[in-house]
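A protein chain is absent from this complex, but the other protein chains hold their places.
Chain lettering (A and B) follows the sequence in which the chains are written, and residue indices restart at 1 in each chain.
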Amino acid sequence: MGRRAAIVGFGQTKGSSSRRDVTGVELINEAVRAALADAGLGIGDIDAVVIGNMDHFEGVNYVDMWSVEGSGGVMKPVFKVTTGGTTGTSVAISAYYHVASGMFDRVLAIGWEKNSESDTTGAIITAYDPFWERPNMAGAIGGLAVDASRYMHDYGATERDGARVTVRERLHALNNPFAHLQQEWMRGKDAVFLVDALVASKENKVLAYPLRMSDMCPRTDAAAALIFAAEGTAEKIAPIPAWVLAVANRHNFVYYGDLDWSRNETLEAAAKKVFATAGIREPLKEVDVCELYLPYSYAGLAWMESIGFCGPGQGPQLLWDGVTDMDGELPVNPSGGVMSSNPIGATGIIRVGEAAIQIMRKAGTRQVGKDVNVAMATGFGGCYWADVMLLGRKKPV
Amino acid sequence: MTKDKKNPNELLYITSGEMYQPYRYTLSSLSGRFLTEIKEKKKFLGVKCPECGRVYVPPRAVCGRCYARMNEMVQVSDEGEVVACAIVEFGFVDPSTGIERPVPYGTAFIRLDGADTALSHFLDCVDREKLKVGARVRAVFEEERTGSIMDIKHFEVID
Partner (left out) sequence: MKMEEVAVVGAGQTVFGFDRKETFEELVFEAATAALSDAGGSIGDIDNIVTVSNDFWDGRTISSMSVMSAAGSWNKDISTVEGDGMFGAVYGMMRTLSGSFDATLVVAHVKGSEGRMNLITNGMFDPIYQRPLGIDATISAALQARCYMERTGAGEEDFARVSVKNHGNGLRNPHAHLGMEITIDDVMRSRKISDPLKLYDCSPVSDGAAAIVLSNRRGLKRFRQKPAWIRGAAYCSDSYTLGYRDLADPRALRAAAQKAYRMAGIANPLKELDAAEVYDAYSYMELMWYEGLGLAAEGKGAELLRSGATETGGELPVNPSGGTLSAHPVLVAGLVRLIEAVLQVRGDAGRRQVPGAKRALAHGINGPCGQCHAVMIVEA
């Protein structure tokens, strides 16, 4: 490891389908102010800024330059990192390297998106190759539907298993004042009852079999910001800094058609690397809470297996046993996850921030009951790409 | 410019107008040959890695696993197996044409016999019983072909 670094501040705006009261730059500024206030810092304390989003969702080129008056980057070092859906986690990882390199002591990482300003599906389709895959990809939904159908085929999983993931995310989101989707009607209801209700509902339209409306993430307007600080500085800023234990990513693929459809090998490889770095042998026992980038329900089954929390095909069992609920052995997405808020460029920052506040014990109504020593955040995007960050209460050795 | 319905004095949005960003996407020589072969012979070509022997369809220049430059094109079948599929039932605007595609339609990743990777395309089928992972499919070509991936009309389910 280079210089140790920790997260010392986190701020986010409340997710909503359309923040028409602010411009993108103003939205960014809201998140930056919240993060600075959380850390008790002023913008003058920040040494460098790194920001990310996806250009075509707002149609603004050179966003790092366009946003400096909101990000606080005027007369500071600023650049942009962008990797599709993994943008937010890639920005957080970049901020970590900013500090670990020894070049900067306090670094601001920002992710944001105003999905309401464009057609998200159209913009996502243009991620695929213009000749080969673009003409017949129905945006993210088509790609994810083929993936879900594959998992059901391989392991005999059902629509109810997918719905159970949805129910967990929705119930958790009710504890999170920043979550975009707040389905009040679900509050206090039994998970099995809610699963039955979702599967039986006629209003819950099929988008691309097996995916229904309830299996998907929303389009959200929001921004989020994190502050990373170096060892020696971090302890002075935060009573409990969230130390970066390990980061890794894998972006192997160019074409969707190149994937091994039976597994999420990039997430598998990135998770394996962070666990090896942090000396974690039994992930289910040693990781205390997760904020996973699950863009749709079925990912909450298969990807638990990819990370190594359970064996192949055992995702549904883990879920129905309540292991991943708030009071379970490994609470997953106390924030409500991506299925409750998906401001794409900010989504990964929110995963990392929500994992950090569990360690910092600042998660308020969504704080898990158990002690949190190790928290995991992931990012998903591109062509089945994975980013992973592992945070800890203790400084890494 | 869009005004708020409740408060007509408040301006809400301006639109980008008919913002049009045209591009000329480069076809590599490999892709050019792939499309020409379909246009002229209704046959598929893949590109073979000199190191691991994997055959990639659609073709590209570099095998990611071996970091090897690929040049050798080999013929693969116009029949293959569905490795993933979906029936799309929601409408969206095709960014290439601005037209909303009629739903439902079948979309799939198809591994052509002789290839190691899958090509994405449409299926003529929206029958959930037939459209399954493992289904055998065959390419159906357009009569008028122009040298585009759309020269393949769709794939049809056989047997």
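The rule is short, and it goes like this: a residue touches a chain if its C-beta (ideal position, glycine included) is under 8 Å from a C-beta of that chain, and two chains touch if they have at least 3 such contacts.
Owing to the predicted nature of the structure, the values given are computational and were not obtained by experimental measurement.
Given that one chain is not shown, what are the shown chains it touches?
Displayed chains contacted by the hidden chain, ordered by label: A, B.
From the list B:C63, B:V88, B:L112 or B:V157, pick the residue that touches the absent chain.
B:C63
In the complete assembly, which of A:R19, A:H98 or A:R366 touches the absent chain?
Residue touching the chain left out of view: A:H98.
Contacts of chain A with the missing chain: which residues?
Within chain A, the residues touching the omitted chain are 1-3, 23, 54-56, 59-69, 73-84, 90, 93-94, 96-98, 100-103, 123-124, 126-130, 247-254, 269, 381-383.
Considering the whole complex rather than only what is displayed, give the residues of chain B touching the chain that is not shown.
On the side of chain B, residues 14, 16, 20-29, 31, 60-65, 67, 69 touch the unshown chain.
Following the convention adopted for this analysis, only the chains that are shown with their structure count from here on.
Roughly how far is chain A from chain B, centre to centre by C-alpha average, rounded to an integer in Å?
Centres of chain A and chain B (C-alpha means) sit 29 Å apart.
Which bits of chain A are touching chain B when the two form their complex?
Listed in rising order, the residues are 20, 59, 119, 121-123, 125-126, 128-139, 141-142, 145-147, 149-150, 153, 205-209, 211, 252-258, 261.
Mind pulling up the chain B residues that touch chain A in the complex?
Result: residues 12-13, 16, 19, 23, 25, 27, 31, 35, 56-58, 60, 64, 83-90, 92-96, 101, 107-109, 117-122, 128, 132-134, 148-150 of chain B touch chain A.
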